[in-house]
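One structure is given here, and the rest of the page talks about it.
The complex is shown incomplete by one protein chain, all other protein chains being positioned as in the whole.
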Amino acid sequence: MTQSSRSRLTRRSVLKGGLGLALATTALTAIGLPVPASAAGKKVIIGAFADGGLTPFKQKIIPLAKDAGFDIEFLEDEYGVTLEKWFADAKNSAGQYDLYLLDDPWVPQFGAANVLENLGAAGIDGGDKDWIGSMIDMGYWPPQKGPRVKGFETAAPTLICVPFVGDLQTLTYRNDVYTSGAPKTWDEVIAKGKEGVAAGKIKYPVVFRGVSGNPIVTSWYPVFLSFGGSFFDDKWNPVFNSAEGKASAEFFVGTMKQNAPSGVVEFDSDQEGAAILGGEAGAIIQYSGNALKADDPTQTKVAGKLDFGIVPKQTAAIAQMGIFIAGIPKSAPNKANSVEFLKWYVSADIQAKLSEAGSIPVKRSAFGIAKPGNRLIPVALQQLDAGALPRPRTPDWAKVEELLGIELNKALQAGSGGGAALDNAAKQVKDYLSSVGYY
Amino acid sequence: MRSRKYRLQGAGLDLALPYLMLAPGLLIVLGVLVYPLWDGLRASTKAYRYGSVVADVGMQNYIKLWSDPQFLNALWVTIEFVALSVTFEAILGFALALFCLREFRGIRLLRTILIIPMVITPVVVAIVFRLIYASDAGMLTAISEWTGGGQVQILGSPVKAFFGLVVLDVWEWTPLMFLILLAGLQSLPHEPFEAARVDGAGNWRVFADLTFPMMRPVLAIAIVLRTIDAFGTFDQVFVLTRGGPGEATRLVSIYGYDTAFKFQQTGYAAALFVTIGLVVLALAFSAVRLLRRVDAS
Partner (left out) sequence: MNSHLTRIGVMSAVLAIVLLPIYWLVSTSLKSNREITQEGTLYPHVPTLDNYVKLFTQKQFGAYLTNSLVVTFFSVAIALVAGAMGAYAIARFRLPFAMERKIGLFLLTLRIVPPVVILIPVYLLMLKLGLLDSWVGLIATYTAFNITFCVWMMESFFREIPVDLEEAAMVDGDSRFGAFRRITLPLAAPGLAATAIFAVLVTFNEFLFALALTATPRAMTMPRGTATLIGRIDTDWASMSAAGVIGALPIVFFALLVQRHLVRGLTMGAVK
């Protein structure tokens, strides 16, 4: 290699480089060194994944907690890494967190590994009638109802998590298209939606998420439930490929796709949100994230035209429920403070404040307050009473959802073959579960 | 040479010197890399459930890999990704290096600018490309809408997302290829080229008869280096697509990570990683052997 003399290294240029890096970093550091919080109060380190659903909690409830004497350290991370980080933290007693705000399908994994504090024993009353029953049920391991995985058949259900922020799917629809209120059936969704398209009010009757994995399964799930399907039998055999299930899958990849934007196979929540908030779609089943933007003209082009209702039915009107749920690791460094914080947080008073701030609460009394922060909140209660089911309580849900999502997405791309996709997925799920010892 | 080295070794404390000099580095490496590697080997023969060992399964994890459609898919995606990216990088890098061989005004600026993609943190490179591809906030959509078109969908489509990832890798690493090949070109002797010119050989002949054959060793090493690196690609995919949509961009590194952490199959994931490590080593050593044989002939 030829070496020109000007690229010879001198001590000065090395120093220059090192100094440059040091300067750049310290300069940036100096502007931004976090001011150490005046460490007063009872410390609680909360781990959370970044999600708009926690904004009201962050903005309104954390300040209240400070007034109540808690010193909250709120550590946010990306959704895609929190499960593994927290599980490793708890499993290995690393003691980095006092409280996790879990996604509810993660509860079984933490439960099966026996790494979370027994909150019932710590004095939180799971039997309180003010809880939304279906929500508090998700906090028990093993589950009080439904099938249990091997090894936990006879164990006594223990309260290891308590609901933190409620959420479930509801219907968002255009009130200028569905003029007589929320469409009651899937046929009505499609038929009136087509009229709306013909009248030039919208471009597509429906929109949903078609991306493989969790997104497509989440979008298909309420259709599946409303067609009367059930996912596992009580021996963990997949039965989602029943006649009802197949009908729902055929409807989903056929009729629904034909009445959705052409790119729906590739849609995730950002795109489906844009379609409904941008005024292109007539109706959508979704969690509250985008729904909460429905009245904000800076976020939607159709403010005032979006209303909420319970999900349409074929044989039932059941939605999927998915909530933030709080658990305390056995290795929590400030365990007593965390329990105290949770008791404070789930009190009817604070839940009412949460509802005022615009989050879906977890206590029934908080749904009925005079001024809920969002008009979705009463509709959410209607849906809870009409029917809302959590995902199956298995520690292996992530894998199951992935296997099913891949097959459903293939069928959606083809525009047909939903039933066959479920058969394939059922076989793969069965193989997988038997390889990890379910039967 | 040999005898001189012995002579240098001296006596007394100097006898222990080589060991004393090797010790600090080796101790750190043994503790932080080799012990974990051994630990990983052990874990790869165990079955885990809910984060704890439940059974000794011998080689079963390794056998299971080859009938796991998702592993095979991930392996195939990885091979496609590596092959496509490295090929493009080699071709573009070589072309650019040939183009820049003659000094001209602006070449220093070009070289400076070309350093940027490969030194930027890979996580940030992935953010840059998400900002390009995103259907709502993306540059492609903005340009398309500015020219009257609609939203551009990249990351939702399996095929487009995969090529999107290849484009990212090519953007990030072509500069390295370019710099290596340019250095190689500059170190070639001048005489054969001058002689060929005197004989009236055209550009193409010079390239085919002289430049390419003489550059083959450097080119081969550059390709091997990039291939090894590309096999371990993780950060960029983790941020750009996290393996999706579906399995379209799920490289073995991502599948292994998910298997270990998301699906909690620690032992199986360890077997997967050991296998990948062996594949990469085999690749590297056969490449080196091939190079030596080519050199010798």
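When the chains are written out, they are named A and B in that same order, and each has its own residue count from 1.
Please note the rule applied: a residue touches a chain if its C-beta (ideal position, glycine included) is under 8 Å from a C-beta of that chain, and two chains touch if they have at least 3 such contacts.
All figures in this text were calculated on a predicted structure; none of them were measured in a lab.
Q: For the chain left out of this view, which of B:F71, B:F94 or B:F129 touches it?
A: Residue touching the absent chain, from the options given: B:F129.
Q: Taking the entire complex into account, which one of B:Y62, B:F88 or B:W171 touches the absent chain?
A: Spelled out, the listed residue whose C-beta touches the missing chain is B:W171.
Q: Check each of B:A47, B:L84, B:L179 or B:A248 against the chain that is not shown and name the one that touches it.
A: B:L179
Q: For chain B, which residues lie in contact with the unshown chain of the complex?
A: 2, 4-6, 8-10, 13-14, 17-19, 21-22, 24-26, 28-29, 31-37, 39-40, 43, 96, 99, 104, 106, 110-124, 126-132, 134, 136-137, 139, 141-143, 145-146, 171, 175-176, 179-180, 182-184, 187, 218, 221-222, 225, 228, 231-232, 234-235, 238-239, 242, 253, 256-257, 260, 266, 269-270, 273-274, 276-277, 280-281, 284
Q: Pick out the residues on chain A that sit against the missing chain.
A: Chain A touches the missing chain through residues 1, 6-9, 11, 13-14, 16-17, 20-22, 24-26, 28-34, 45, 47, 49-52, 75-81, 85, 88-89, 92, 94, 96-97, 268-270, 274, 289, 298-299.
The definition used in the following text is that only the chains that are shown with their structure count from here on.
Q: If you average the CA atoms of chain A and of chain B, how many Å lie between those two points?
A: Going by mean C-alpha positions, chain A sits 36 Å from chain B.
Q: Spell out the residues on chain A that touch chain B in their complex, using ranges where they run on.
A: 1-2, 80, 83-84, 87-88, 91, 109, 112-115, 210-213, 263, 265-268, 270-271, 274, 395-396, 398-399, 405-406, 409, 435-437
Q: Flag every residue of chain B that touches chain A in the complex, lowest number first.
A: 49-52, 64, 134-136, 151, 153, 156-158, 183, 186-187, 238, 242, 244-247, 260-265
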